[in-house]
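This is the structure I have questions about; it appears just below.
Note that this complex is displayed minus one protein chain, with the remaining chains in position.
First chain written, first letter: the chains are A, B, C and D, and each begins at residue 1.
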Amino acid sequence: MTHIDQVPTPGAPRPVEIGVKPGTKRTNPFARVFDELVRFAQSRSLFMLHYCTGCGAVELPPAMTSRFDMERLGIQPMVSPRQADILLITGYVSVKTLKRVILTYEQMNSPKYVIGICSCTVNGGMYWQSYATAKKLNDYMPVDIYIAGCMPRPEAVIEGLRGLIENIRTGRADAWKDYYRRYDHYLGNQQRLFGADWQTPTDVIAEARHYDLFGPATLGAHTALLEQHQRPLEALEMRIEIPELMRRRSRSDQGGTAQ
Amino acid sequence: MATSPTTVVDQLLAGLHLPDGFDAVAGVIREFLDQVTNSAIWTRYGQQSLEWLIGMNPVDRLFMLSALTLLLMLLLGRLRSAGVLAVLLYGAQFAALLSTDTLFGAPLAAAVRITVADQSLHWSYDALSWFFAMITIGTGFVTAWYAAGSWMRRYREAGRSARAFHVALALNCFGMLLLVGSADLLSLFLGWELVSWASFLLMALVGGPAAQAALKYLAYAISGAMLILGAIALIYGISGSFEYDAVVAAIRSMTDAQVWTLLLLLGGGFAVKLGLLPFHLWQAAAYAEAPGAGSVFLGAISARMGLFGIIVFIVGMIGVSRLMTLEIPYTFMSSRELIAWIAALTIIVPTYTALQQHDARYLLAWHGIGQGGYMLLGLMVGDAVGSAGGLLHCFNYAITQAALLMAVFAVVHRTGTADLNQLGGLVTRMPLTFLVLLFGIISLAGLPPMAGFVSKWMVYRSLITEGMPLLFVAAVVGTLGTILSVYKLIHNIFLGQLRVEHQEVAEAPLSMLIPMLGLSALIFLAGFIPGPALSWVAQVQGQLGLPVVPWVLGGIVDPRGGLDMIWLVGILMAGFGVGALVFYGFGGRSRRVHQLDNYAGGHFLTADVHYQYSDNFYAGLMHLIGPWYRGSFRWLERSLAATLDLVSFGAEGLYRLAQPTLLMLAAAVAMLAWVL
Amino acid sequence: MDWLSAVSLDGLAAVDFRWLGLVLELILMPLIAFVVGLGLVLMLRKIAARLQRRVGPPLLQPLWDIIKLHAKETQTSHGLIHEIGIVMAIGGYVAAVTLLPVPGMNGLAAQGGLIALLYMTMIPSLGLALGVGQCANPNGSIGISRALTAMLAYDVPMVIVIFGVAFHFGSLNLVYLIAAQQAGGIATWGIVQMPLLALAGLFALQGMLGKQPFEIYVAPAEIATGPMVEMGGKFLGGLFVMQCFQLYTAGVLYVALFLGGGENWLTFLFKVFVVTAIPMTIAMVFPRYRTEDMVRLFWKWPTMIGLLGIAFVMN
Amino acid sequence: MTLELPVDLLFGLNLDLNLDLTRVMTANAIVLPVVLPLLAAFLMQPLAQVSRFLARLLGPLVLTLGAWIILNTWLEVGPAPFSVAIGGFAAPLGIVFYADQLALLFALAVQVFTLLFWPGLGAGAKSEVAADRQRAPRRDALALLLASAATGLALSGDLFNIFVFYELAAVASFGLVCADGSGRAWIATLRYLFISAFGSVLALVGIAILYLQTGTLNLAQLAQVAPETLQGPIGLAAFALLLIGFGVKAELFPLNAWVPEVYATAPARVSALLAGLVSKLAILVIVRLLILVFQQPEASQLLLVLGVLGVLTGEFSAWRAQDFPRLLAFSSIGQLGLVAIAFSIDGTTGILAGTAVALHHLIVKSALFGLANRWSGGLDALTGAAKGAPRAAGLFVLFALSLIGVPPLWGFWIKLLIMVGLVQGGSPLDLLALGAILLATAVEAHYLFRVALRLYQPPVPDRALRLAPPARWDTGVAYLLGACLVVISVAITPTTEALRVLAQQTGDVLLYIDTVFPQPLAYKE
Partner (left out) sequence: MTNELTTWLDTLLAELEGIRVRRTSRRRLRVDVASDALPALLELLRGRASFVHLSAISCVDWIDAGQFELVYHCWSYEIQSLVSVHTRIPREPGVYISVYDIYRPAAFFERDIHEMFGVWFEGSPDLSRFILTEWDGPPPMRKDFDSEAWVNQHFDWQDYHPDWLKDLETRGGGIAVPPDEQRFSRRNVDET
């Protein structure tokens, strides 16, 4: 039984850590102004990838087009997870779809926000009894905003988005860090569903280490289980390796050692 | 000790017109040579041979060195270090060429002279021959270096004779030097035959498909040579002598009809070698199937001998102005437009055939034909900038094609295949080769920082100012086709997913990398500072009697639209600096990810499915222009071969006649009837 | 801006000042281009919204997008060539923009004429193509192959237009072209003297903008925005910056060729916005062409009109 | 320089072979190379009964003797031509031998080449099959007969005498061709017999017309009389008939239907002799007639037309030839067409070009036929033959290059001479001939190098199909001739000069007449 932990108190702006190395204090005075500007830009411009898993997707076209016009809020629909900030999960998430949703989530560049539309993502919705659907979305990935309703009307969707924009502006929408900080918890839930050899091409632990988002709970029993099955996917780095040169140098080394 | 190696070095450096920055290098060479001169062996017979070598007529020295290279390769070809020896010899030939100093000085006649039955052959070097000889020996030097190291080791392991290769290369160089320095029709034809047979040898070295392609080349080359021989005979008939000045006088006195026949014969003969449109079918297979380094040499310079012939005869002797007066009846086209249109079509058709190739060597070979069209088009426009563009493109394209083919054969050396559908993602394993290919394709496509842009810009500018819209559009369509096919080349080989079997591919060996990197540096330099190259071209124009291009270190100064490459490349580099500043400065930290961590619509990518698009690369375009490829030239070639078969069948039929005596009787009666 | 033109060109005759002026111009021109480009992008999205009876994005939306993209915290790159590709894309246009004369600043127009400008705009597309190539995503490769085919298609009328204008005014140097057009007021404008070429130029402009009717290479549903499929964070930000430069270059080039360039900044900006507004409105009401239909369209009508225009220009 | 030769010396030749040569007057010795082989041929059969070894030795011995005599006379007498009245009978009645540079050159060539391509030597000798041992003397005799007839053709100055030697050569070649007795050889020889017989008939009619018109058959006298009597169509008709008569052997166009069959089936050495030697002599005769008797331009035009047709049909049918000897046969038809064209060019350049082409073809084609001795059979059997015999393949390429006319080699200069001659001729027919030659060369280059490339391809896997490398003797001869070609190519200027002098001398009709009929019948120093 987990709770939506530490419900952030509205209105208290918290400094945005821009991938800054821990320990380097941001001294220059412009830092705050720069943070303010960046947070404002992040809140004013959001790229939305709506992953229409279930029936909720039909509510989004009206939210985008002339009557409710999401673009007023600076929100544009985008196609590929690399470009998107918001992952809109609309409708029930079957176990098979959940695999793809997690893959898409991990392919997104953070700061990324997840909005669960329709009550099916909140607590199972009308498929709460079904063996095939995931009941609680934020077991598997940190969710920023839930918009309940068995297909919420566009006004509700816009209201949810406004809530998200408000959270971003005040800096409280950093649930995405939670995915890195408590990766073991999420991985446990995922392995519970998909079995022990579940893995995604994205190497989340290495990413956490790269961007210094390592929390205490990132590694644990489940990540240990993952280590056994994971075949690491490091990037193919460019290398200039000329065997003829190597052989000659090694021969000259042997020459050196031979004397 | 009047002449000693140090004085020779000084003379060479002076000959090179190098900017004074190179004094330090010259100093190092001088003391090294001082040590040599006071060694024992040198005093005994080193000195006399040096004096003899210096005293010789420079052009003779060049021929002697080239013949020496051929002889040494014949004798020592099998040695392991034959490659290194070849490189040194080509270097010596280059030095000898520099010492002739005929580019900036006056034309120099060679002392060697052969007279046969009161016809004499003699050779002389002038600016034009110096220009082509410089490209030839340069390409020979680079090719020999490329073939010196592990490429030759692989070539030997494949069971082929290194000696034959070196001999073929040396013969090619020697033949071209003779051809380029010819001063009368006979020596021209001697050089021409030697060049075409030498390139036949270089093509047929590897046997199998290369032999078939070489045989097809031979059929074309010999018929071309026969056309030239016929033309020479006709000229001799009119002028009574083979000397160039007599020929020029004879041409001036020729009637239009005679000039037309001369144009068709000579033009046809040289067009076969240059690969202009109706005779271009042999070149792609012949140049692509030749052994690696051989293909580099052939691709870079061998086809330009045809261009040399056209320059000497059609541009030099007949003159573009005379071409304008030769009207084609019933059309308002003059012969100049006809040749220009052949050149323009030669730019378009091979380039769009290259687009369809799925073998990298064939793709580049087809481009070789296409780019020949630019040179001819530039020359046919005839104004200062146009002809300079054509000539400069000959130099620019030689270094570009050499670099490109070397990169492709480096990939073949490592991965074993040149098939674009079997490669991919090699940028992470062969980055330097990628760099060389990148410089090459930018220059081939004619984009700014590289050399190709300068000469193509000049051709375009002259087409605009001379007011030839349709030719201009044809040339641009050709360039765009080039850009499309070169991107396909670099994308299918270096970009995209790296195949599992190519994970452990290594970078090209050092002996192949040094010439490749040297050439790409030269490509960038010739693009950044086109001044020196333009000065050579200006000399050639002056010697040919064409209007000379107003060149300056950065490019061309002209009120109707100049070009200053130093500014352009400078601002481009500044732009890249700004781009890097914006990208790396403002942007946050990024992390490199594996190639399978890719967006595939939610699908989990695995290594066994090759997630790459390279086959039928321009599918969209091919839907439209696909049906336009009807292979009409292949049909023309096939029908020609069929008529030849029919005629030979008929001729042989005569010999299988049952009643030969009947034939004799008929012949006797016919003769008697004719006589009485 | 007038004080600048006074200072840099004819005010102080001393040679080094001219150099200083030129360097100043080379810095200012990209900035102006970027700002005007942002305005054009905003206008594009506003026109799109208005046509769909929507409110449209707030005023500085393009700027916010770019800042947000650059401020992304985790960004995925596929290798050095992927990054260099974006740098070439931005850098190429920064350099190309300096060849476009604007009121008061001539930049490098004298050193490289029209053809040099045409080729300088090809460098960014090649850079982008290389970057997308290393993303190792077939959607990107298909997108690039279509983008190059689109370039092949719209470059034919573009080149015909360039030929016509260059031949008519007798020079490739843009400064000279603009001066010639401004000499006799409206009567000597390119569009007045070469209406057919102006029409063909409009087609080419439509192609150069790469917007709706000829946007097959960014087909979102079919190949997931083609080249931009693996571009996130600063990579996508770089492409947005490139889009601003692209719109600016297209607009200013058309204005320089046919509408007599800018006497002063006000008329210049007005002309640029009006000229780019036309293809944008056309873009928003047209569906997307298939690749071969696009090539067939470009090689049929605009080329015919262009050649007809040249025929008139030539004699 | 004629001398009364005692009659007995000619017929009563004493049998002691240690004839002291220095005693015999050098000029008259020129008759010996014709007579000695004839005599040896008749002695061959009885000698074979006595001892086979001597019989096989006799042929080569006689030939070397003959060659040595000709060489000796040539050096002794020097460049000036001389004529010998056989048996003391003065010119118009008796048989006159006229020996100028050209004739001596060809006579020497006959002796040397028959020696080189002696059927008995080399491979032939080794196969000591019983039937072959029994047929060897007959074959050697025929070879000697052929040699003497050929030398006679080169030297004789009398038309009827030429006709006799021509028939003798024809008969000898019939015998030699069907020497190995295979069925196909018989049919080929039969066909050759019909053509040759028909040709001889026409030649006889020609000679008869000449005799009726001029009353004499001696060439010198004919040369004196010809301008008045033989100018009209009658003269031309005579020439046409003679041309057809002698054209059979000279492989001119309509008359060479026998060539491919005979050369394909005859032993390679015999076809080398026929193609190389005998055809050249036949052409030589026609040229003599052309120079001395028929100076009308129509005559040389007729020869030119036949030459052009010969070149075209020869080269084009060689394109389709499937086996090596047949390919060489067609190629020699083409080359002889070229010789005919060369000789049809008027003036000394014509003769110079003609002799040069003839000599070049003699050297190259006989060497190639030598190679064909073992390499006969289908072309695809030749694949990879270079692996077995690299030297032979190299020589083949050298000869092919010279045939095509690749510059540094002798072939090129000859072709150039012909080109220049034709262009100076300037008539549309000449230009047509020029075009035909160029086209033919292109076709020839293609099919020759198709064979060359086939030689250098990897050999056929199973060994049975592979051809044995050419015999050492044939390769040796080919080496010799190759070296000779290279020497001529390198020393091109002196060779061309010598040939020019020879051509001037042959072209000089008056010199011919006053050599045969010296004004004061006294011995002229």
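Keep this in mind: a residue touches a chain if its C-beta (ideal position, glycine included) is under 8 Å from a C-beta of that chain, and two chains touch if they have at least 3 such contacts.
Only a predicted model underlies this, so the values are computations on that prediction, with no experimental measurement involved.
Across the entire complex, contacts from the unshown chain go to A. From the options A:Ala41, A:Leu73, A:Val122 or A:Leu213, the residue with contact to the chain not on display is A:Val122.
For the chain missing from the display, the contacting residue among A:Arg72, A:Lys136 or A:Arg153 is A:Lys136, taking the whole complex into account. Even with one chain removed from view, subunit A keeps its contact list with that chain: residues 1-4, 7, 95-96, 122-124, 128-132, 134-136, 139, 192-195.
Keep this in mind: only the chains that are shown with their structure count from here on.
Counting hops only between chains that touch, subunit A reaches subunit D in a minimum of 2. Chain nearest the geometric middle of the protein is B, using mean C-alpha positions. On a Cα centroid basis, the chain most remote from subunit B in this structure is A. Here the largest set of C-beta contact pairs joins the chains B-C. For the pair subunit B and subunit C, the distance between mean C-alpha positions equals 37 Å. Subunit C and subunit D have Cα centroids separated by 82 Å.
In subunit A, the residues that reach two or more other chains under the touch definition are 18-19, 80, 82, 107, 207, 210-211, 235-236, 238.
Among the residues of subunit C, those in touch with two or more other chains are 71-76, 78-79, 224, 229-230, 233.
Applying the touch definition to every pair of chains gives A-B, A-C, B-C, B-D. Only residues 149-150, 425, 427-429, 431-432, 498, 506-511, 513, 588-589, 591-599, 602-605 of subunit B touch subunit A when the two sit together in their complex. Within the complex formed with subunit B, the subunit A residues making contact are 18-19, 80-82, 99-100, 103-104, 107, 200-202, 207, 210-211, 233-245.
For subunit D in complex with subunit B, the residues that touch the partner chain are 191, 194-195, 198-199, 202, 233, 236-237, 240-241, 243-244, 253-260, 298, 302, 312-314, 316-321, 330, 352, 401, 404, 406-408, 412-413, 415-417, 419-420, 422-424, 426, 434-435, 438-439, 441-443, 445-446, 449-450, 453, 456-458, 492-493, 496-497, 500.
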